[in-house]
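A single structure is presented below for examination.
Note that one protein chain is taken out, while the other chains of the complex remain in position.
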């Protein structure tokens, strides 16, 4: 086992797969010589050559389209979209092509592409370097949508993504690259060496899609979340002293029904938290699943804490961010209900 | 008052606005000389000239971008996207530009564009002429998302859309163009002359956004829906004999909280129906709003009836479509719960 | 290419937006006299390793081999064996008659939709003849000629159009949205142009793996405006993969003339020049010219010299689809006056000139194809039509969304009672 931060884990997953399978290749803006603006592909071109790891023109559409085409010819491409905020120009290739190809061709063709993209705020990136658009993709059937919250999961899930024969969008909460973030920007930041999920095997391992992780077991309330918010929720739970069960979904599509339903059936209370804007976000789907499946066990309304329905404002980053305060307030409301 | 089908009402709204405001212009694929593949702009170029109504290159991105640019220079463009399934290439201009321009510029700039686009299935269009992607847009704050269910509303809401100083995506359920559709494809189709909302004023009138219509008052159950499904739900309600209140949202963003909440508080039961695929669809948001606001009044789980989470299959159109049978089953389940 | 292509035209002197117009609408008349059709001898045939910069003229001219009398001439005449030409004639005829048969089946309500390629048969058929079966095709919806030239089973094609129990797309796609993996023919998309950029990716992977196959892909004049066209040319220019980027300029995109696609002031082949790619403009109704241009581009690709852009100049004789009636937007007589003629007639004349074919043989061939189509169609129909309702097993509806059916979809399938 090695100590890795999330970037190192992501780099390690890619390196592991480049070594294991010569069909794996990496393409994207600045991913080659430079190793990516976040350095998630650092050193890979030097090691594996430009035939395996290379820069592309600044065309997210072209990157995804080329990756799809390459996959049809037997490769297993990993495409980096520099920021999730810049994935929209590729939306047609993702939603109309990658997601539907297997179905429309009666199973004759399919694409295995993995799209890695950093998401989320908290790095003073302003409205075009902070978005969490996962809720747009979870409504598109035919793709897997993944968002890990720690280095161990990031590596294991990314390996599963690369090995998957279906298209995967792999969202990387960039605020977590260097350490867990507990939602308090004024506190000194800590590294992944302080967290047990910062221990990451060097070699190959994988984590199946569709299995949530229970990061804290509890009896009084179920909190369902993913990405950066997993850690922020931890802080909020500590603030309230409530014995909450925290479910880190990790895999949004496919989703782990059992973990969600079993937990809420046990606790009778549920809170959903994500960083993306609230209306129409993936939280609405989670809430709906809980409501549909656990209605008779619910002792209080399920609540959602999410980003406000505004673009991510540069100067009001922490006012936008659904921090521990807003979450603990919601926890208290639910417990008192 | 005149008798109009939905296409005529949409044509009439555009004509009314072209006459009233010389800043209104129309652009899109085949909208000019030909009058649109569904003929929603028929005769408008002949009457108003190519300076007001004109064809564009087949670039949905370019259409929306040009419309945004034109609006910055004082015009009020109506852009037609030939099928909602083809709106994705324009997604970046819609989500990153139109939706965020007012906010990011501190209110200095904004865009008033109206994007009209036919959506929904039931015309044997297969998976790329049948989609209902409204749930992707309702998650993007900064745009209005509208879907009328009848000629009267279509005209009044389209005029509001054109007059609005915010961007609007105006979804037109194409299955309703020529008549209400009650969800039974084997029955002879009827025209809008059989429906009271087929009576449409000739001149200018508008219907405010954010106001739902109660198309059937009832006491036992609230059914929240929009578009084609409004009529399908009617059939299902008749099949069950349940005294259901049917809410036609018409305006998804902004949404009419009061009508929803008051109704469910009254009935204690709620069903949500839409044609779009279920997971992450707008139904999840509606369900969430109801759950958050009416929890203590709910006497049964809220259910969603929606398209299955698969692409719209050409040969299984009616198996995909959430028809009266599936809805009435859900109604009965809820009533028995 | 308009006569005034080299002169500036268009502008806003009228204080209104300049919106280009086609030569004529239904109330007008278009004999294409504004077109300048260059002589067969005119176009030079450069070596495949010629600098794209030095062959730019080819993007503005018109590569032709068959002259008006049906004789093969000029620098691009690559002297194809008559057997190959004959096969081409048969495949073109099969394509046209297949289209007619299916169009009829639509008229009588057996299929929901159809798209013909009448007048454009040479493009697909000659292109297919000039590349290898192993080469990967990323088609548009008007390339049925490639399927037929590659020998795709007629019953299979018909079953796809019928969405019946034998449809290999399992009833999920509109008619004509074929997929034929064994024939190295990619699944057709309803979204215009998406295949163009995917083809470039496929070709990049071919180079990456050191293979010797090429990718070839088609879009229409109207579809060149789509974003994937730009991505395709950009990636092709950057990485020089073995790909042929074909533009079928049939002058219409539904009701919209190619002048609106940006075809008024230059050619579509010229788009390639913008990226420094070798770009050919070809008489799309001339089987020999299409063959020669394709061959040139294929040789170039296989020599590791990268992508070629080819515009085929042709005319969409058919309506856009069965949902379309062109008399609403263009003069009825246009195709009759279209100066590049009918590709089948032209090749037939050539073969007759060569004494390799006769009117009699032609008529026999027509009868043979008729019988073959009839027989095959009968078989296809036995698996069901829109009317009989024989469809793929409905339980397959939830399959192939993912490789393994998700729990969510299993639940939904159950909910449906399957």
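So that you can tell them apart, the chains are marked A, B and C in the order they are listed, and the count of residues begins at 1 in each.
Methods note: contacts are C-beta pairs under 8 Å (C-beta built on N, C-alpha and C of every residue); 3 or more make two chains touch, one makes a residue touch a chain.
The shown structure was predicted, so the numbers you read here are calculated from the model rather than taken from an experiment.
S.K.: For the chain that's been dropped from view, list the shown partners it touches.
M.R.: Those shown chains that the absent chain touches are A, B, C.
S.K.: I'm checking contacts with the chain that's been left out. Which of B:59, B:149, B:222 or B:288 qualifies?
M.R.: B:59
S.K.: Which one touches the absent chain: C:177, C:261, C:318 or C:369?
M.R.: Missing-chain contact among the listed residues: C:261.
S.K.: Decide which residue listed in C:22, C:52 or C:384 touches the omitted chain of the complex.
M.R.: C:52
S.K.: Take the complete complex as the reference. Which residues in subunit C touch the chain that isn't displayed?
M.R.: 5-8, 10-13, 15-20, 49-54, 56, 60, 204, 207-208, 210, 225, 227, 229-231, 233-234, 237-242, 259-262, 264-266, 270-276, 303-306
S.K.: Even though one chain is hidden, which residues of subunit A still touch it in the full complex?
M.R.: 29-30, 32-34, 37, 49-51, 54-59, 61-62, 85-86, 88-89, 124-129, 278-279, 308-311, 313-316, 319-320
S.K.: What subunit B residues would touch the chain not displayed?
M.R.: Counting only subunit B, the missing chain is touched by 25, 51, 56-57, 59, 61-62, 65-75, 89, 92-93, 96-97, 101-110, 141-142, 144, 164-166, 210, 254-255, 257.
Here is the rule we go by: only the chains that are shown with their structure count from here on.
S.K.: Farthest chain from subunit C, going by mean C-alpha coordinates, please.
M.R.: A
S.K.: Any idea which chain sits dead centre by C-alpha averages?
M.R.: B
S.K.: Quick one: subunit A and subunit C, Cα centre-to-centre, how many Å?
M.R.: The computed centroid separation for subunit A versus subunit C comes out at 42 Å.
S.K.: Whole-Å distance, subunit A centre to subunit B centre, using C-alpha means?
M.R.: 31
S.K.: Which residues does subunit C have that touch at least 2 chains other than itself?
M.R.: Subunit C, residues with two or more chain partners: 167, 170, 172-173, 177, 189-191, 227, 401, 408.
S.K.: On subunit A, where are the residues touching two or more other chains?
M.R.: In subunit A, 89, 92, 96, 103-104, 141-142 touch at least two other chains.
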